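Removed from the display is one protein chain of the complex; every other protein chain stays in position.
Letters A, B and C name the chains as they come in the text, with residue numbers starting at 1 for each one.
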């Protein structure tokens, strides 16, 4: 590791450096890190198709600050030109990493190991990289075992940031600022198209949904989308399921009926709903015994759509299916997201951030919320793949339903009850 | 005015004192005003139909504070039991009132003059009452003329607060808190019903609209509603018209096209649009000469729907029709609102507050905005008649269109171009 | 239970029926429930001090609807005039209640058992009431054991709604609508006064805090308040502690330093912070070993202030102290809240709602958030005891600090490190 003693380092990057604004961010990072750069070689793509290449010498004021800059440059897509292997250190404590462990981004990552670049599997952000034989894996801190070979430092690591290509990207249109002053219908049309594309090419779609979906009258539309085969996984909390059941059993959501009228005593409907389900043993039994005959959870169970309900500190009940052990719930969420290509987050910051943390950057997320701050926050968490739509989630589902189900296309000819 | 020397006064009120929460507010007002009350007589309505009656003695700590409490009680619907005529003082200065002038609420008001209760005409809030012969009128401060007989103090004034009847009121359902976690579709259905009712009974509907109506893709839906006869008056600013024309001429709104894509150079479209209209002399000429062939303003002109565009400090241009003299604009707004029974405020706090200030309390306002703070603020300005809907205004108009125009009913068989 | 067959029932209520708006709500409830009322007797309090009394006959259209109305009237403070004992049914299944179990509000509740009214202990909302000997307890659904004597129906139940007295209530000033257009300094002064009062009278204060407290620069102010003895319990999630430690160890919060500059690589600081704490075994060990020397968690540990960190689906790490089993976390939260008289909720809707669900209505909650929708939502959840302040939480803590700590008063002369 003699390079660590030098106050200068040569890094390289190639790709759509200008389109992707990468070059700008790279320069910024160097300057903000009290360091300087000298461009050694730069080749600009002459047309939109051609990639660019840069090689530059970074000089830092001292060793720690140079290291921090290099660490950041690596996550941006630069690689140390030295050509060394990644440094690997054995974990010396259960559930902990060595002090200078490399903490992952959600972008596709390669590690130079025994002279070869290997792609890291199970990519996700905020994890450590563990080498096993000739393979490398993302692992959560708490899952690191004593003796695991953990990647440290920044040498021998290469990150390939997800690049939003300009003209091909159907979603460029929404990469403008997040705003409620936008025509949502155009956005819905593109999202519907994406969902069809994903399904037609055999991909999986996950929906992460909060109880507002039910409160705003989206239950029927959402149920139909499930029934039509557009949802492969439902990730939610206890509240979505509780108010969905309340709606199915009593026609209210948090005590408000479908005409918007607050029903007297209605705020206790959700407790009665929970009790009904607990008495029969769970949601599946409720469907089997004919107690639960409509709604989001009903459609999931009827069509074999996987669902995971994660508990939270505010939960009433909970329903038997709600997982109150969150280590287990996180693992179940992550497993359910395996192979998913598109995620819709409907009015739930909590579960949306949770899911965003688990996904690699090449899985697209669409976040729908009436509060622009929520959409901004979800889009900000290092998830450049996120598209935000600021709108009423009930009306959004109505629009999506019109485009996907109102027409006669049912993707999977699933058997109906 | 000997009663003014006393530190105690008897007031009376009758009506749905409990349903309307009036009694509670009356008691609160007394206590907060460092005064006390003694109930002399109270008769509660035995059923929902029967009115209640209360007579109470108010005792204040000193004359000014008692006066302030009485003043407030009068606006709440109490009357001084003394039976005196209202005090009338001649205005001694143009555009000004005597110091202790009675400042109106927007509730129906009666003045005791020459021993008879007369109803005040042109009721609106924050104005003075001027007596002319046996009639009384609300007048804006600036319109008071020297010598006008201005009502002062609180005696001989009786206010009849608008009472929201419980079971008959179709809108009770939305009188719950303002929230984005509501099923908007139910609200739209009721608003559509109200609009139909108003039109069928020969009433007038005004729409107050901001440019977000255009940005969110509502232009076509709104245009169709105008075309179908559901809009009698359009009150807006320069920006609504500018972006509507931009949309009609260039297919963009603030440079964003209907698919949501920002068009290069598009942010200058609105200046070109203004120039086009200025060159032909105005909106009406643009329609006549076939320059303007679609959109909200086009439909207004084609169907003879009155519109008033009020200028603001942020206006570009402006369009020839935009009134940059706001004294005139306020007068034109107020005149256009005469006889209106329902007002829809679509995404414009500025014009919505302006209109709210001009309306008596018995005209219903429906405020639609994606920002709950705007809806709350409009509903808070002493306008208990306001119903708030927190949602995306483009999708709201789509829903309203589905219910009113998507079906075949066109209220007025206006001639189509 | 022969009364159940009748379509009419006599109910009574007494207290500040008008001040508290109870009478209005009672009438509304009857009408909305398609029922009617006849006032049999009404005695109004003649002055502000005197209570009122009402006795009324309720008539319903059918048995189920009458029952629903009665159920609601009971939670509002009416009692069935019949004078029967509460109906008690044995639970026939673990973690479940009989179908018509009485679901509690957070108001003080009495049950008529063996001819005597007994007060229910451990009052909280959305729970069942279990009778044990001559005592009655609130119990969560999941904690009901087979054979428990569960209160069902509505007879023999009396609820005493928390009444906000008008003139004595220090908080009346904020009972206005929730708005960002308010002078926060006045509110802070009152909250500071309340905190002093609670401490001087030996009461306990809990703070529920989200990570925004750290992001907005509140860590030092909050730490000082803990140090000065104004916090007895801290209830939070993993994120508050993680960013507090990140701030203490690296001077950043989510990678942003105290001057507001985003530090390169800083977004990984929080993972390093978690790893540091995990390596030493936990927060307490980190303080003992001198690894953690400042911040909110440090002050809690140093001053023996109890804290409970509840896990969530979005948590990284987690820290060893974070409870990922939420059944346990809820129980620990509830236990920690025992005897608390004032709760400050700082920028956390999730934990704020969780805590609100656990508290009886006579514990005051102050909710501070920059988003009015969050404040409204917390205040709406049946927690009439909640006061909302819409403001920047960092500046709020600065103001509170100025009033409580900037001056020299340290409530408890706790020993310093």
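Keep this in mind: a contact is a pair of C-beta atoms (placed from the backbone, for glycine too) under 8 Å apart; a residue touches a chain by one contact, two chains touch by 3 or more.
Owing to the predicted nature of the structure, the values given are computational and were not obtained by experimental measurement.
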item	value
Among shown chains, those touching the left-out chain	A, B, C
Hidden partner chain, touching residue among C:142, C:182, C:196 or C:279	C:182
Chain not shown: contacting residue from A:14, A:28, A:162 or A:258	A:28
From B:18, B:44, B:69 or B:344, residue that would touch the chain that is not displayed	B:69
Which of C:65, C:93 or C:398 contacts the chain that the document leaves out	C:398
Missing-chain contacts mapped onto chain B	29, 32-33, 68-69, 71-72, 75, 93, 95-97, 99, 101, 103, 126, 141-142, 237, 261-265, 267-268, 270-272, 274-276, 278-279, 310-318, 324-327, 329-330, 333, 350-351, 353-354, 357, 371, 373, 382
Touching residues (missing chain, whole complex) on chain A	18-21, 23-24, 27-28, 30-32, 36-39, 42, 44-48, 166-167, 172, 177-181, 372-373, 376-377, 380
For chain C, the residues touching the chain missing from this view	172-174, 176, 180-187, 189-190, 212, 215-217, 253-254, 256, 258-262, 370-371, 390-392, 394-396, 398-399
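Note that in this section only the chains that are shown with their structure count from here on.
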item	value
Central chain (by mean CA position)	C
Cα-superposition angle relating the copies chain C and chain A, to nearest 5°	180
Reference chain A; chain at largest CA-centroid distance	B
Centre-to-centre distance between chain B and chain A (centres being mean Cα positions), rounded to whole Å	45
Gap in Å, rounded to a whole number, between the CA centres of chain C and chain A	32
Multi-partner residues of chain A (each touching 2 or more other chains)	261-262, 371
